[in-house]
Structure formats: C-alpha cells, structure tokens
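What you see is the complex with one protein chain gone and the rest in place.
The block that comes next holds subunit A.
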C-alpha cells in the first residue's frame, strides 16, 4: 500500500524488524557490520518509492506494541542522526524502546496550541473509543443513559475479583479520572470497591437495575448524589438488592 521497504545488502527485512528484540551483543554486532560497510547510505536499496510523510496505513496494534511500520527516511543535517537512523531504520532514534501511538487526526485547531480547551481535548482523545463512549454516556452529567446513584451494576475486571456487583454509591467526575464506588454485602461483610472508568483493567459494565426516573418500584429515585448513608443502614441495602433478584 505504498509502504517503503528497505533491503540492506547484508540483511533481509525480517532481521531489521526484529532488531529491537535481539540480545544486545548480537545487535551491536549487526550495527557494527552495517557501519563497517562502505558509504552506508549508498548500500541501501529502495524497492518502492519513498514516502516523506508518515504512512497513513499504520498497523494499529494494541497500545502495548510499537508501531509495526518502522521505516521513514529523514533528511537532516546532523550526520549522527542520519547515521543512527539509516542503520536501524527506526522512526524514533533516541529511544528504541519507546512506543509510538498513532498520530492525531489532522488538522488541529490553532486554539489548542494556545492552551484553550486543551485539557478537555485530552480527556476526549487520550482514552480508547470504548472508554470515551463510557465516559460520555454512562458517566456524563446529563446524558439520558447516565447511571444514577442507587443503580445496581456489575463490573467485569481483568484482575481478581473478576466480577463485582454492587449498588452505585457515588460517581466522582474528573474527566479522564472519573471513578465510581460500588457497595455490596458479601458473607455479611460490607465491601466497597472503587473503579476507574479509564483503567485498562475495567473490561465491562453491565447495569442490572437502573435508579431514577419517575420513582415507584422500578427505578426508585435517590435524593442524594452520594449514598454514604447506606454504610449505616443495612436494611436499605437489602431493599435495593431485593429488587434485583425479584
């Protein structure tokens, strides 16, 4: 798709891509061999036309992996930079272990460069689309589908305990740092857990019973934003949980 391939006279492409994972002595040896070859720039053969800007068809791996498309040709006056880049075909020569997330959508408004609305922009762009969806629907202030305190939720986690259900006691809205507390009684012990919405461990949130609305048996409206009084009244906890099973 227009990606530039680099074929070294001495190595094939698979070795270049795995360069980052070689043991350090092997890697030094490989770099020495390339450096020792006469004019290193001339020994590079390009099988496809170069792209001067970042290719758009960047393979998007999970956030843990480095971007797979690793070649870019740099035109710079610094011979050390050129030498470092040409030998290992790294997009970022200052740190091989660095991760390179996909670039932002162009163009960025000029007001962001002056800091206007920057933190809000970061709240909206830093998390993944699934987390953005959660933040803008379940945990927003005015969305019709927002979870109100008094709802019963089940949370699926990546670490133990894998699932936790409970009454939503509070939602702490801080943009990306939004979190909520669920309370449950397990083996006659009150247990509260705080979950951060943007945490990678939080896999799924299921609403078992919604609170709010008109009132009545289904959807009892709580008159508080934070239900810390539930810690002192187990009968109210039972009343809420009875509705779930019934």
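Here is the rule we go by: a residue touches a chain if its C-beta (ideal position, glycine included) is under 8 Å from a C-beta of that chain, and two chains touch if they have at least 3 such contacts; residues count from 1.
Here is the rule we use: contacts and distances are computed from a predicted model.
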Protein name, per the UniProt record, of whichever chain is missing from view ("Large ribosomal subunit protein uL3m", "NADH dehydrogenase [ubiquinone] 1 alpha subcomplex subunit 6", "Dihydropyrimidinase like 2b" or "Exostosin-2"): "Large ribosomal subunit protein uL3m"
Absent-chain interface as seen on subunit A, which is shown: 24, 27-28, 31-32, 54, 63-64, 67, 72, 74-81, 83-84, 91-104, 108, 112-115, 118-119, 122-123, 126, 158-159, 175-177, 196, 198-201
